[in-house]
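Below, a portion of the complex is reproduced, with chain positions unchanged.
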Amino acid sequence: MTGKGLTHIDEHGEARMVDVSAKEVTERVAVAGASVWMKPETLRMVIEGTAKKGDVLGTAKLAGIMAAKRTHELIPLCHPLQLSHIDVTLQPVEEASRIDVRATCRLAGRTGVEMEALTAASVACLTLYDMVKAVDRGVVIGDIRLVEKSGGKSGHYTAPEA
Amino acid sequence: MTGKGLTHIDEHGEARMVDVSAKEVTERVAVAGASVWMKPETLRMVIEGTAKKGDVLGTAKLAGIMAAKRTHELIPLCHPLQLSHIDVTLQPVEEASRIDVRATCRLAGRTGVEMEALTAASVACLTLYDMVKAVDRGVVIGDIRLVEKSGGKSGHYTAPEA
Amino acid sequence: MTGKGLTHIDEHGEARMVDVSAKEVTERVAVAGASVWMKPETLRMVIEGTAKKGDVLGTAKLAGIMAAKRTHELIPLCHPLQLSHIDVTLQPVEEASRIDVRATCRLAGRTGVEMEALTAASVACLTLYDMVKAVDRGVVIGDIRLVEKSGGKSGHYTAPEA
């Protein structure tokens, strides 16, 4: 990490937005992952609800997609972006009593979209939480991380665990 | 869990907002916790930056506070609320190479504020992530959970691990 | 209409927000209706998609609920409100080749909620439009109107055609 500092902190230690004017416009993609752990009976309720009408997972998916578009309003130093694609998938993993969330964002632009993908995944998880909290107070959201990233000068990145 | 179903899913399996018209106005408080794991050298950069000007932690704190106010815009079935207090604290835990976030929301109203606290904690974590991502791609956000809750008919709750 | 003028226009003809400080806090409910006409084969696609996963109608429903919460941001002279309940239902009417939307909003407050119900219904319709526009350019949204209203000093109202 020699020679690199926190890009959002200037020489006086103050928060700052990175100037992306001079960055190249390239196709950028980021994939974020996250998981929501709940009781087995809660997960079964979600899955059965899903089997019938798909609404718990469907609602979380839409909330994640909509949140990605508002990332720059939530994260103070993020740039406003014109995402060309957002996708959020939710996969129940019964043996681990959890739901895995994966969010993908895409942009032809000057800055990476990992914060957009991470925000989409986080809000999808929070929405799941909201929909089951009345029957399960012990829900935990975690493992929110960058899974894959491409575009920009730093090249392709795949998380070790992915 | 006998006799209880997912409150946000109606008898036809469709997503719905809970009607809180008949709920009592009581003083409601919720505390949410979350953690952000990063490399030791990243954490040191944050702490040193903090020692000087406090900006990484200060920015995350403000982002969390501001996000709590927008919870109902992000989580589809949450009610708009007039929070009377929001607090977010961030505590570096050097031996575990992580930062612990705690968010507290307070309201005199008809509905609980755990989603507001969880949203504040989540967005504070995402902001931390954003500010260190240039030097550390392996940051992970997790352990987002309800720590404590009071007010409303379900009484006082403290998470087992708290 | 003797003795009554446009409440949003003051004596100088300028737009103004109605002052609701002195109005009574009562339980207020408003129901708005709207319809979306499309080709029979488009409607069949929506219904079949619905039968499987419910997403076209489910997405429109959520969009309507979320829009109700933002009415005061869209309609310049509307007051910010803390709605206690929002519901949006969508009913395909195959023989008329249309989908009927009904939105209900509820509030214990000083001002009526018909604009919130009308906004929810309108945005649900726009979302339906968005999801079928690639296969049907002739979709028409209409019949957006107040169906029922109660609470406040003007008493209960039911639209003649309801």
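Going in written order, the chains are labelled A, B and C, and every chain counts its residues from 1.
What we mean here is this: a contact is a pair of C-beta atoms (placed from the backbone, for glycine too) under 8 Å apart; a residue touches a chain by one contact, two chains touch by 3 or more.
Keep in mind it's a predicted model, so treat the numbers as computed, not measured.
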item	value
Identical protein chains across the whole complex (3 displayed)	6
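Just so we're on the same page, only the chains that are shown with their structure count from here on.
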item	value
Same-site or different-site touching of chain B by its copy chain C, using the half cut	different
Distance between chain centroids, defined by C-alpha means - chain B, chain C (Å)	32
Chain centre separation (chain A, chain B; CA means) in Å	16
Of all residues in chain C, the ones touching two or more other chains	54, 58, 62, 66
Parts of chain A lying in touch with chain C, wherever the complex brings them together	53-55, 58-59, 62, 66
Chain B-touching residues of chain C, taken from the complex the two chains share	27, 54, 58, 61-62, 65-66, 69-70, 80-87, 106, 108
Of chain B, residues touching chain C in the complex	13-21, 72-73, 76-77, 79-82, 109-110
